[in-house]
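In this view, the complex is presented without one of its protein chains, the others remaining in place.
As written, the chains take the letters A, B and C, and residue 1 is the first residue of each chain.
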Amino acid sequence: MRNIAFFGLGNMGASMAINLLKAGHVVSVFDLVQSQVDKLVEQGAMGAASDKQAVENAQVVISMLPAGKHVKSLYESILNSCNENTLFIDCSTIDASEAKELNSIVTQAGHRFVDAPVSGGVAGAAAGTLTFIMGGEAQVVEEAQTILKGMGKHCFHAGGAGAGQIAKICNNMLLAVLMAGTSEALKMAMDNGLDPAVMSEIMKQSSGNNWTLQNYNPVPDVMPNVPSSNNYEGGFMVDLMNKDLGLAASAATQSNSLTPMASIAKSLYHLHGLKGNGKKDFSSIFESFCNTKR
Amino acid sequence: MRNIAFFGLGNMGASMAINLLKAGHVVSVFDLVQSQVDKLVEQGAMGAASDKQAVENAQVVISMLPAGKHVKSLYESILNSCNENTLFIDCSTIDASEAKELNSIVTQAGHRFVDAPVSGGVAGAAAGTLTFIMGGEAQVVEEAQTILKGMGKHCFHAGGAGAGQIAKICNNMLLAVLMAGTSEALKMAMDNGLDPAVMSEIMKQSSGNNWTLQNYNPVPDVMPNVPSSNNYEGGFMVDLMNKDLGLAASAATQSNSLTPMASIAKSLYHLHGLKGNGKKDFSSIFESFCNTKR
Amino acid sequence: MRNIAFFGLGNMGASMAINLLKAGHVVSVFDLVQSQVDKLVEQGAMGAASDKQAVENAQVVISMLPAGKHVKSLYESILNSCNENTLFIDCSTIDASEAKELNSIVTQAGHRFVDAPVSGGVAGAAAGTLTFIMGGEAQVVEEAQTILKGMGKHCFHAGGAGAGQIAKICNNMLLAVLMAGTSEALKMAMDNGLDPAVMSEIMKQSSGNNWTLQNYNPVPDVMPNVPSSNNYEGGFMVDLMNKDLGLAASAATQSNSLTPMASIAKSLYHLHGLKGNGKKDFSSIFESFCNTKR
Partner (left out) sequence: MRNIAFFGLGNMGASMAINLLKAGHVVSVFDLVQSQVDKLVEQGAMGAASDKQAVENAQVVISMLPAGKHVKSLYESILNSCNENTLFIDCSTIDASEAKELNSIVTQAGHRFVDAPVSGGVAGAAAGTLTFIMGGEAQVVEEAQTILKGMGKHCFHAGGAGAGQIAKICNNMLLAVLMAGTSEALKMAMDNGLDPAVMSEIMKQSSGNNWTLQNYNPVPDVMPNVPSSNNYEGGFMVDLMNKDLGLAASAATQSNSLTPMASIAKSLYHLHGLKGNGKKDFSSIFESFCNTKR
């Protein structure tokens, strides 16, 4: 059982904090949206009047915020109010270089830091089945893991500080490539008269096999209970994929990495978003290969 | 047991014909390279003096030739010498439109046709573990399958005539996308200091999972017994991938399909081949993302 | 003055035939659409009851048809009815390999052939300011030129049979690259607060200078009297650019040429057409880089 200060009670964060309470931790929460704080207090959390108050007794600080600048600004505000040797776990998806900067800020102040971006979405946060991809020192990562397991199913240790962010965006960058590539292959088969369900089955048992064919077929009505069979609602939004592809492009520029496949996938998703599809599930990229004018 | 005329005793074809003999079929062979015919005769095949002689008693004609024009020229030569209702099985990888044309030629002459391109390579041909992807009428496909099973492990029925070719190149087109996309994601992770084995493991258990990570990791020494750990020798050559990507581009042009991901993968493989890597395994595309000048 | 049989009285063809009449030639016309024939007869042409009748006295056969198959079918129909040593000039934009095939058919029958695709559009056809890009033997091209000059301003001799088609699609392929590349550069400048007119002027005087900046700025209201300043109406339709990019892709596949820039331009134009913009001018690709949802 730990004393945890939790910041960022959005759709994901609120569910995560509730699971920490269920796991028996003492959780202080602070958020600019008071109604979200109230909701957590009802579940047993302690509501703090300020970010500084939230960390008063905390051994662990967990953040789940929209962008790197929010995390940085939070850390700068609370750092001097924190107890000695506090463990900072940032679950936000942010630029890898920002994660490294946060690590410097935190460790120079005598604390410990782990970047631990999540995948699994709102549903995974509610169900406590998130995946955490962590960057940091082995010992610190191990300790963070004991806490994160209350909110998720899988924890990976990708490498040093920032490595969690890099691993997450490399994975999501590849996911965009898989989804766009699978979509165009299935559409081309259909354009030649093949049944997408038959084609999907053949590729699943061949060298074209990939996560999207197994779990997330982009063609409507090939697979039940996936966004493509539900008007591309739910799932992982095009806007969020575009955010991750932007972070990937930024990281690639910084490390001077060559990512031609991801670049074209990024262009396709960007074009798709510009045409008003930002709130649809990311498998709707299949639609961009189809004649949608009637 | 069937009487089979087999044409095309290259590396793949010779092994396939031997497996037909082992399965108990009577096999007549003809090839322009006499030494290949002799090799088969040693294994129990009947050597024919001409293509026409080879089909004299045949109920089934199987071809395994380099390109569509060779198959067409063979068929035009033997068609009138064939027995009534002969079953033509073309295992060559050719243009889908050529396969449809072969189907017309054969069926108009009163015979039956199946296109059945293979995957699995020279090793699979020798071991009898090939995969056949078939196009044609259900009944004909079913009959062909009883024979092909002597040479392979998996048979898929993709659709009508030509569908076998389409399904094969759609799969291989997607494979090129998976291999290039996985390579650049792993390289980017490495450029940021991550261990490719760790990154591969994380993506295998996440949404980046695909056939290349499971069976064919492109980074040297991440996986044993794959071409990347053996100087990119063996496996599936860049030149052959380029052939398949050319067939895919041709089919896409004909069906007016939009394949941006495959187009860029094709450019990358083309550039890679132009730099003298045509005989390397196709996973060597990973190297094109690396600084190879020292 | 020559006796000319003219086939293909569409928007372009009708204007071209009228200009031949104005230049003093005797022109026989045949078309499946009788009203178009009538229109030409009013202008002084002789209406023929069949394609064969049209060539009865012809020394020259000019065709302006939608696709290679139409030209081939016309030639097969009239070839035996033609006078000795007839000069065939095909102004249609078709596959280069088809043009070479037409050349074979025509020369083997003892006639002469020039492929002479045009650029300049409907306006250029009416004004007699078309550009012809010709492929064929030097002497034949020279003779053809004396006739074509009645319909156009520029004639280029690109090389042997088929070279006219190759040169035209290489040019138009590059044009698509220029238009898409210029559009994205201007949009990026605008996204950073720059005035597109100022940016256009700077690039025109720098190394970014190209035909689209000089004659056909894609940003609305930078230049007067261009399609972008008129709701992208008029000009050269997206559908026609897509046709040419398809011919280019087909030629590239046949000559095993590597065209990564054109491939991505082709994908962008294809996506743009799929969203209902096929009838707009091709400079409307600029819009695809903009947020069109409000």
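As a working rule, a residue touches a chain if its C-beta (ideal position, glycine included) is under 8 Å from a C-beta of that chain, and two chains touch if they have at least 3 such contacts.
Worth saying up front: this structure is predicted, and the values here are computed from it rather than measured.
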Which one, C:Gly181, C:Gly234 or C:Gly278, makes contact with the chain that was left out? C:Gly181
May I ask which residue of C:Gly44, C:Gly159 or C:Gly234 touches the chain that does not appear here? C:Gly159
Which listed residue, A:Cys82, A:Leu271 or A:Ile285, touches the chain dropped from view? A:Leu271
Can you tell me which of A:Ala23, A:Ala126, A:Leu258 or A:Cys290 touches the chain that was removed from the display? A:Leu258
What residue numbers in chain B mark contact with the hidden partner chain? 264, 267-268, 271, 274-276, 288-293
Residue list for chain C contacting the dropped chain reads 96, 119, 131, 133, 154, 156-160, 162-163, 166-167, 170-175, 177-178, 180-182, 184-189, 191-195, 198-199, 201-203, 205-212, 214-216, 248, 251-252, 255-262, 264-265, 268, 289
Mind pulling the chain A residues that touch the left-out chain? 246, 249-250, 253, 256, 258-260, 263-264, 266-267, 270-271, 274
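Simple rule for what comes next: only the chains that are shown with their structure count from here on.
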Please work out the Cα centroid separation of chain A and chain C, and write it as a whole number of Å. 50
Roughly how far is chain A from chain B, going centre to centre by Cα mean, in whole Å? 39
Return the residues of chain A touching two or more other chains; collapse runs of consecutive numbers into ranges. 264, 268, 289
